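Reading through the structure tokens given below for one structure.
For this depiction, one protein chain was excluded, whereas all remaining protein chains were kept in their positions.
Up next is chain A:
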């Protein structure tokens, strides 16, 4: 039979390949990822597992920095090395096998040590969107993190030892417009309806004749009418308390049609209205989080170096102070609800139009600012996206790892607070740090040869750290003993878990979508527990 098919809007090969992830971060997220360049320092199992989940979704390019040669031990834990790789440079072998995963990704390998690069060509790191490092010594960690902090390149420091894994993200400042909250609060403005919304709601008659139509009145209208009725009797107040909300519910129940026996008819839209009472009655307000952002000095003292994010925050502040009357722009999204097609689409358009009007006002302010500052213009699409998500903007102000390593007083007291609880995940943090110190003192991992003999040596590293933060020594040696048992072993499944998480964080940083960990994640695969700390 001849194909009745019209012009086939066949997708591109790339869209098909990436379909399942495009549904998460969209085409613009994918473009951002494809413009990203990730640097991995040391192609350990943890390193290659991380790169794997960055290369598969199609990052633009990767560079591996590694000056070591492949050993038998590497082969045992690292999937991206082959038996024939033994004796060859680890970074170049790993790169070859990782690039097989995705032909769209560019790759480079640099067979030098990080120390050497820092010394001879520190500008090398400026090219990257994120630098990810595994298996680095204490001294290099501090120098590299300070350098990346200074040149403002995001850095993720990663570890995998025995059953323990950790990563620490260093970001100077990271703004997220699309944070993708799990439960977004609807922005309905029932307490202060804008003219188009008010006229729609006021013109709506609840006493429609047909039962079918009554069952298709959108809950927004029903709740608005209930509130109106309540306010008439209550000095035009807004219902806030539980008692008042219950009164609203009573009014809504009164609206429900009854059958000839006086029994309420089951109408889905009224059931929805009753369920919506709690969220719909939340008054429109400027969230404190957003208020802090728009009054942040970076949004007030703009320069021609200011990022688009701060310029848009500045324009947003101006909007809030003028047209917005203290409120954010209307977000424009209408939650799904039982309704006739006509009413739903009308309502949807009312919200969308207002959102467009508000976004347009902010876009004009942005244009004024960029013109005044003589800086690059910001596209209307970008401003619209910013306005759509203005209620959920997110900013991370990070701290430098070198500062954490120096255990300055604020860091010390932060750690001490958790140790006093006591918090076992913070104990793991201390052990990971102590093992790093052990390595720099003894040139091997604690317990690498045999565990028992290293317990007292590792214990003294722990004691030194604890005394640096004015904490008393651990009452028991069990965690020290466990770390010596690990002997610096890298367990593949632990690295694979951490690698998945780290790749994910790198993608969040590159796409500027979803919220990255702020700033330290520790995982114990033995107890299947994780914790996040903010150093």
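The working rule: a residue touches a chain if its C-beta (ideal position, glycine included) is under 8 Å from a C-beta of that chain, and two chains touch if they have at least 3 such contacts; residues count from 1.
Here is the rule we go by: contacts and distances are computed from a predicted model.
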| item | value |
| --- | --- |
| Per UniProt, the name of the complex member that is left out, chosen from "V-type proton ATPase subunit", "S-adenosyl-L-methionine-dependent methyltransferase", "Gamma-secretase subunit PEN-2" or "NEDD8-activating enzyme E1 catalytic subunit" | "NEDD8-activating enzyme E1 catalytic subunit" |
| Omitted-chain contact residue, chosen from A:20, A:243, A:325 or A:374 | A:20 |
| Of A:192, A:240 or A:526, the residue in touch with the unshown chain | A:526 |
| Residues in chain A touching the chain absent from view | 1, 3-11, 13, 15-24, 45, 49, 52-53, 56-58, 71-73, 75-79, 82-83, 100-102, 162-163, 179-182, 216, 336-341, 344-345, 349, 447, 451, 478-479, 481-482, 485-487, 489-494, 496-497, 499-501, 503-505, 507, 514-518, 521, 523, 525-530, 532 |
